[in-house]
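A single protein chain has been omitted; all remaining protein chains appear in their positions.
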Amino acid sequence: MAGSSFLFGLEEQVDSFALLIAVLLISSGYFYLGTRSSRTVRAAGARLHSLPHYYGLFAGLVAALPALSLLAILAIGDDIVFNKLALGFIPADVKAGENYKEVIVLAQIYNVVNGINFGEQPDWVYAAAEAWHGWEDTSRLLKNVTVLALSLLGGMFAYRMVNPAFRSRNAVERIVMTILAASSAIAILTTIGIVFSVIFESMRFFALVPVSEFLFGTTWNPQFEGAERAGSGQMGLATYGSVPLFVGTFLISVVALSVSVPVGLFSAIYLSEYATPRVRSLVKPLMELLAGVPTVVYGFFAALTVAPFIRSTGMSLGLDVASESALAAGLVMGIMIIPFVSSLSDDVINAVPQALRDAAYGLGSTQSETVRQVVLPAALPGIVAAILLAVSRAVGETMIVVMAAGLAANLSLNPLDAVTTVTSQIVTILVGDQEFESAKTLSAFALALTLIVITLGLNFMALQIVKKYREQYE
Amino acid sequence: MSDTGKQMMSPAMAAERVAAGLAARRGREKRFRIYGRIAIGIALAFLVTLFVSIFSKGIPGFFQHYVTIEVALDRAKLDPAGDLSVQSLYDGDARGVIRTALYEAAGASGRSGRKAAGKIISQGAEQRLRNAILDDPSILGTTRAMTFAVDDDVDSFLRGFIKRETPEKDRRINDKMIGYIDVLNDKGLISFRFSDYLVFGSASRNAEMAGIYGALVGSILTLAVCLVLSFPLGVATAVYLEEFAPKNRVTEIIEININNLAAVPSVVFGILGLAVFIGTFGMPRSIPLIGGVVLALMTLPTIIISSRAAIRAVPPSIRDAALGVGASRMQTMLHHVVPLAMPGMLTGTIIGMAQALGETAPLLMIGMVAFIVDVPGSVTDPGTVLPVQIFMWADFAERMFILKTSAAIMVLLAFLILMNAAAIVIRKKLERRW
Partner (left out) sequence: MEMQVMNAPSKQDLEVSHVPAETVGNIFTDHPRMTARNVNVYYGDKQAIDNVTLDIAEKQVIAFIGPSGCGKSTFLRCLNRMNDTIDICRIEGEIALDGYNIYAPDVDVVPLRARVGMVFQKPNPFPKSIYDNVAYGPRIHGLASSRDELDDIVESSLERAGLWAEVRDRLQQPGTGLSGGQQQRLCIARAIAVSPEVILMDEPCSALDPIATARIEELIDELSSQFTIVIVTHSMQQAARVSQRTAYFHLGKLVEVGNTEQVFTNPEHEMTQNYITGRFG
C-alpha cells in the first residue's frame, strides 16, 4: 500500500512513549506501596503468606499489564478506524469513477493531514483531513484518559488486596505463567498470519484466474495488465500458467541436488568413517563456513563469477548457453546445500549403532563394504529424509535464483537455458509499490501458497521418516 | 545336529576363496576412500573459489583513487550570503572553485579540455568541500591542498580495467582525459588510498561515492528490534513448553507449529510482513521496525529450539534440589534452571541473529530495497540493510560497484564470523559439563 501513515508519525510516537513512561511510573509506585505496606503488616507481627516483594510485584503488574495492552491496541487500532471513517468522506461519484483506487485516495488525505501539499485537492479531501485532525485529538484524549485510568485503578484494586492471607506469590506466578503461555502463542499467531495472508489473497487471485489455468497453464506472462498494452505476442493478455515456474524450480533444484547430494553424502561418509579426528576437526568447521555464508553472497558469486564462467566454457565447447543459465544458479545453490546435506547425513550415519559395524567387521568386511552394505542401508531412511529437507531448501531458496536465474519464464528442461523459479517471481512481483487489487500482485500470493504447501509437505514427509527411523533404533 | 545333509565348506577351502577375492576388494576399498577424498576436495575447492573470488575483488574495493589539488577557498564564491548557513553554501559555487583548481593542476584549457578535465573528479567533491567549510569555517579565504575522490571511470582507468589501447570511441574516458590524468599522475597528485566513502558513505548511484554506512546502521537497528523481540519471546516460549506446558493437544500443536515455521522459506515471512503489517495495519514500508519484526518471527523457531535444548541439558537434580527446599516451580525455573541454561540460550540467539543479519529476501518484500540516501536515525526511518545493499549494488555494472559490493560482502562476512566466533566462545567458556 502506498503512502505514509500516522501510526508512526513522530507526534504519536512521543505521545505513546510518554504514556508508556507514565504507566511504568505508576506501576513502580504501586510496587513500592505494596511492598512497604506488606512489610508494615509483617512488622506488626502478622504472618504473611508470601515474601513482601511479591505483594508489591502483584500490585505493580496489575497496574502495568492491562494498561499497556490497551495502549498497544489503541496505538495500532486508531489508524485502522480512521481509515474506515475517512472512506465515508469520499463522494459517491469519485468512488464510482473508472480509476478509483482506495489507496491513492487515502494517500491524498494523508498528505493533506501531514501538511504535504501537491497542488490543490478537492474540497472533500480537506474536509476529511480536518475531520481526521479532530479524530486524532479525540483519540489522543481517549487514549490518555483510559490508559492512565486503567493503570491507576488496576493498581489500586491490587493494592487493596494486600493482606496477610492473600497468596500473592501464587498470583504473581499465575501472571508470569500467563505471559509465558502467551509468548508461545506467538508461534501459532505467526502461522495463522502466514496462512491467512496467503490464503485470502490467493482466493482473490483465483476469483480472477481459474485454478486450472494457474496449475496447468504453460505460459507465465504477468507483465501486461489486461488489454492496456495490446500488441505483445500473447494478444495483450496476461497469462498465469505456473507450469514454467515449477519446471524451472524443479530444474534448478535437480542441478543443485546433483551437486550437493553426492558431495555432501560422500564427505559425510569420509568424515565419519575414515577421517582421523584431526582431519575431522579441521574439515567440519570449514564445511560449516559454507553454511554460514548469506544467500545474497552466493547470488553475487553465481551471477558474477559462475555464470560467466559456465557461459564462456559452454561457448568454447560450441554450446549455446544463456547468460543466466539454470546450471549456474543450480550449481551455486548446490554448493550452498552441501553442508546441509553433509551435516544431516553425518547425524544419521552416526546414529547407526556401532554393534552393526562390529558385526560386519567381525565377519571380515572391509571398511567400504561395511559402509555400503551395512551402514548406508541402515541409515537410508535418514538419508532420504535429509535429501527431502535439502529439496525443500532448494525449492524455497530465493536470493540465488533472483540474482542468477533471471526472469525468463521459459518452459525448458535444458540446464543451459535461462529459466525462472517460483521464489524469484514472488520477489519480482512484490518488490516495490504495488496494488493489492491487480491479478499480477495477487498471483505472487498464489505462488507463495503453492510454495508453502510444497515445502511443508516435504518437511512433513522428512520428519515422518526420521521419526520412524528413530523408533527403529531406540 | 549331524542329521543335516549339507556339508560345511572346510576352513581351508574358505580361506582359499577369501584370498582369491582379496585384491579386487582392496581395490574397491581404495576407490571408495578416494571418492570420499574427492567429495571433500570438491567442497573445499568450492569454499576456496568462493572466498578467493570475493576477496580478490573485495580487498581492492576497500581502496579507491583520490586526487589532491590546491583549492583557493574564495569566501565570496563559496559563501555568498556570508552567514555560513547550509543554504548559503549550497548557493555558492563549490563546483566552480574545485574545477578551477583542477584545471590549474591538470593544465586544462579550452572548452573541450575543461569539459574533459571536469569529468575527472567525483560529483561528491562539492559536498565534501562544503562539509570541510562547515567543520572549520576558518579555512575560508585560504588556499589549501584538498583531496577528492576521482570519478569511478577514471578510477577504473587507473586500475587498468579501462585500457589505454582501446580505441577512444569504445572506452568511457577520452584521450583528453587520459592526458590530464597523466599530468596529475606525473605531478604525484593522484593517490590510491583507503576508501572513506565506502565506510562513511551511503547509498549513491555514483560508484565512487557509494558506501555502506547507511546500510550498516539499518542492519544494526533492524537486528536490535529483532533481538529485543525474539530473545525474550523465544526464551519465554522455551521455558513454557519445556517446564510448564501441560502435555496435551494444544502443546503438541504449538510444537509442530514451531518445527514447521523453521522450515518455511524466508521469502514467505516477507509476504507475511507485507500482507499483515503493511497491508492490513497500514504501516509504512522500508522501516527497520517492520524488518526487525519479520526477522524476529523468522528467527524465533531457531531460538526456541536451541533454548529448549539448553533447558533440557540442565540436570533434573538441580530442579529436585530447589524443589526439595520448598521453592515453587516458578522460583526453581527463574532462579536455577534459566541461569544455568543461559549460555545455551545465548548461543542459539547469536546464531539466530547471524541468520537474520544475512537475510535478504523477506526484507525485499517489505520494501527495504528502496534507494535511501539518508542514514536512518531511528527504527521508524526508512532504511536498508547490508545484505539488501549488496543485492542492489550487485545489479550495477560499474567496475567499482563490483569491487565495493565485494568489499561490503567482506564486511558482512566479518560480522557473521565474529558472531559465530562469539557463540563458540560463549559455548566453550560458560558451558558446564554435568
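Letters are used for the chains, namely A and B, taken in the order the chains are written, and counting of residues starts over at 1 for each.
Just so we're on the same page, a residue touches a chain if its C-beta (ideal position, glycine included) is under 8 Å from a C-beta of that chain, and two chains touch if they have at least 3 such contacts.
Keep in mind that this is a model prediction, so the values were computed, not measured.
**Student:** Out of A:Phe200, A:Tyr274, A:Phe309 or A:Tyr361, which touches the unshown chain?
**Tutor:** In the complete complex, the chain left out is touched by residue A:Tyr361.
**Student:** Looking at B:Ala12, B:Val325 or B:Ala397, which residue reaches the missing chain?
**Tutor:** B:Ala12
**Student:** Just the residue numbers, please: which parts of chain A touch the chain that's not shown?
**Tutor:** Residues 276-277, 353, 355-366, 369, 373-374, 377-378, 472 of chain A touch the chain absent from view.
**Student:** What chain B residues would touch the chain not displayed?
**Tutor:** Counting over the whole complex, chain B touches the hidden chain at residues 1, 4, 6-22, 25-26.
The definition used in the following text is that only the chains that are shown with their structure count from here on.
**Student:** Where on chain B does chain A make contact in their complex?
**Tutor:** For chain B paired with chain A, touching residues are 18, 25-26, 28-29, 31-33, 35-40, 42-44, 46-47, 49-50, 53-54, 232-233, 236-237, 239-241, 244-245, 253-254, 257-261, 263-272, 274-276, 278-285, 287, 289, 297, 300-301, 304, 328-330, 354, 357-361, 364-365, 367, 369, 380, 387-388, 390-391, 394, 402, 405-406, 409, 412-413, 416-417, 420.
**Student:** Touching chain B in the complex: which residues of chain A?
**Tutor:** For chain A paired with chain B, touching residues are 1, 4-5, 7-8, 13, 76, 79-80, 83, 169-170, 173, 176-177, 179-181, 183-188, 190-191, 193-194, 197-198, 201, 262-267, 269-271, 274, 283, 286-287, 289-290, 292-301, 303-305, 335, 338-339, 342, 364, 366-369, 371-372, 389, 392, 395-399, 402-403, 423, 426-427, 430-433, 436, 444-445, 448, 451-452, 455-456, 459-460, 463.
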